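With one protein chain held back, the other chains of the complex are shown just where they sit.
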Amino acid sequence: MTLLNPKERSQRGERLQSELRSSGIAEPNTLLQAAWRDYLYAEIWSRPDLDRRSRYFISMSGAACEGGRSDVLDGYVRGALKLGEIALAELREAALHLALYGGWSQGMALDAAVTRVATELGLPPASFRPLRENPWDPQRRTEEGAAKFVSVMTLPAPKPVSPYLGDGILNFVFGEMWLRPELDQRARRWITLVGVAHSSSSTPIRSHIYAAMASGDATPAEMQEFVLQFAVHGGWPKGSVIQSVVFEMSKRIADGLPFEN
Amino acid sequence: MTLLNPKERSQRGERLQSELRSSGIAEPNTLLQAAWRDYLYAEIWSRPDLDRRSRYFISMSGAACEGGRSDVLDGYVRGALKLGEIALAELREAALHLALYGGWSQGMALDAAVTRVATELGLPPASFRPLRENPWDPQRRTEEGAAKFVSVMTLPAPKPVSPYLGDGILNFVFGEMWLRPELDQRARRWITLVGVAHSSSSTPIRSHIYAAMASGDATPAEMQEFVLQFAVHGGWPKGSVIQSVVFEMSKRIADGLPFEN
Partner (left out) sequence: MTLLNPKERSQRGERLQSELRSSGIAEPNTLLQAAWRDYLYAEIWSRPDLDRRSRYFISMSGAACEGGRSDVLDGYVRGALKLGEIALAELREAALHLALYGGWSQGMALDAAVTRVATELGLPPASFRPLRENPWDPQRRTEEGAAKFVSVMTLPAPKPVSPYLGDGILNFVFGEMWLRPELDQRARRWITLVGVAHSSSSTPIRSHIYAAMASGDATPAEMQEFVLQFAVHGGWPKGSVIQSVVFEMSKRIADGLPFEN
């Protein structure tokens, strides 16, 4: 029987916290701060089966959705930038993506953190490509959105029979945002999954967890890591909900079954 | 085939953003800020079928529920005041109403925004009528709350068999707040609908969406606009939930059917 050592755990947490947030080492002043180091960094961020870039997207989206505290967000953004895991332009795309799935103000919280950290690091402002550069045919825009919906959701697209479904889902969410190549689809998945898990909305939780795996963007093992990484910021109750759905949808996909709500 | 023009879209967004927030024009520094102008203002606020006063109540309630950021809230409050869409005293009533349906701190976020903007504009503090001015019979208060519940919810009132149902729902929510004439019932509806959509609570979402239409306070077409306007601040996943319920309840009402949970 090999015993594990509390001091070794704290040291591992301290090292990972400092590295991943690109910050100096600060002795915890409260129980909560000690648990942040000894549990979140020592025991979660040290886990295998999910890459750091993905964990960053999950963590910063979760922190933006749940309170948007700068003392949590800025460290993730700084670490991701300094370790080269996420580029500045990608972080700007991530903020817009999160605005859609987590709520506009949550995207603003992330965008503001990116601005703060970029200023702190002396980075030049990233130029960005606007939502649309060339004139467009509105009918074609809706069709492109529907095609992207099918590819992302692995489900039939809705008809544009309401403002939300037409001007919202097809024209903007899938007809503009998901089509932007400046951030890869896997990164958009993690942000999306955090947004839907945060929302406590049953059908989107079910469809997006299924689609993440059915599309090949995430493996079942990665989705299991997602649940734990998300739960830290979203809280254990919301984690419990997505845990059940990940089990169920992993089985459906292993059995070759289509999505069922 | 008429092509739409990205420059025209940005200009329309810029104009509406500046007008509706009563602010100067600021060039967007980030992708998110550009999308705020080109999507939210150019494509949502320019839509027909729902008046600006209603869109203001939905947007400020949504922003207060989702993060309560002053950089979002203050512009809505300033615009609504300066354009004469919502009076100062109505904004104070809206903050109290939101405190009930979105959570007390969310109401405080709106109330604080109103105070900031009123100070900025040099408006004198609005006097207000207290919750109750005259001595009351507790039994009568509960009965008045029950009668108001029936009228607002188009459903039978609950019995006061618990603290929440008695001292909460009947005595305060319906027995005091909904009875206040200082803010009209249609305005209270939008605030209420934002609160219930934000809460991700299935039964209140269903009953309030039904009641909004059954009472005549909102038409089905207006409710469809509500879904999109809400989704910006509440996020697309919560928007998806209310979209389904709006379809279902619109059909029930068209078919003359009573509420069913």
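In this document, chain identifiers A and B correspond to the written order of the chains, with residue numbering beginning at 1 in each.
Keep this in mind: a contact is a pair of C-beta atoms (placed from the backbone, for glycine too) under 8 Å apart; a residue touches a chain by one contact, two chains touch by 3 or more.
None of the values given here were measured: they were computed from a predicted structure.
Annotation: of B:Glu19, B:Glu143 or B:Asp167, B:Asp167 touches the absent chain (contact as defined above).
Although one chain is not shown, part of chain A still touches it, namely residues 1-6, 9-10, 29-36, 38-40, 43-44, 47, 49, 62-63, 66-69, 71-72, 200, 224-225, 227-228, 231-241, 243-244, 246-247.
Although one chain is not shown, part of chain B still touches it, namely residues 68, 92-93, 95-96, 99-109, 111, 114-115, 125-126, 128-139, 162-165, 167-169, 171-173, 176, 195-196, 198-205.
We adopt the following convention: only the chains that are shown with their structure count from here on.
Centre-to-centre, using mean CA coordinates, chain A is 29 Å away from chain B.
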